[in-house]
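Yeah, one chain of the complex is gone here, protein chain that is, but the others are all in their spots.
Now for chain A:
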Amino acid sequence: MQGLKPIVSTESPALIFGTTTKLASDLPATDSFLGKNKVPDLQKIFQKADGLPVHLKRGVPDRLLYRTTMALTIGGTIYCLVALYMASQPRNQKSV
């Protein structure tokens, strides 16, 4: 179908250094300039049919970051509303 990519890539994307169908393990030493291509492995991880949304797909590290962000934003919003309420009080008592 026009424009649709298969669920799992049957071909790795044309490798940036221009080789055609070489696997990472077949590469000559000169082509491992700054590391191996781990994209196909990552594609397998992120295309697992586990029902997880993309922002939690990697499991524990994603959950940690998500919960930290949520704690900061929701906690911050409550603190913000309190601070704005206090700031909107008349000025005869100076609130810290």
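We adopt the following convention: a residue touches a chain if its C-beta (ideal position, glycine included) is under 8 Å from a C-beta of that chain, and two chains touch if they have at least 3 such contacts; residues count from 1.
The rule we apply is simple: contacts and distances are computed from a predicted model.
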Protein name (UniProt record) of the chain left out of view, among "AP-2 complex subunit alpha", "DNA repair protein RAD51 homolog 2", "Cytochrome c oxidase subunit 3" or "SREBP regulating gene protein": "Cytochrome c oxidase subunit 3"
Interface with the unshown chain - residue positions in chain A: 1-7, 9, 13-18, 31, 33-35, 37-39, 42-43, 45-47, 49, 53-55, 57, 65-66, 68-70, 72-77, 79-80, 83-84, 87
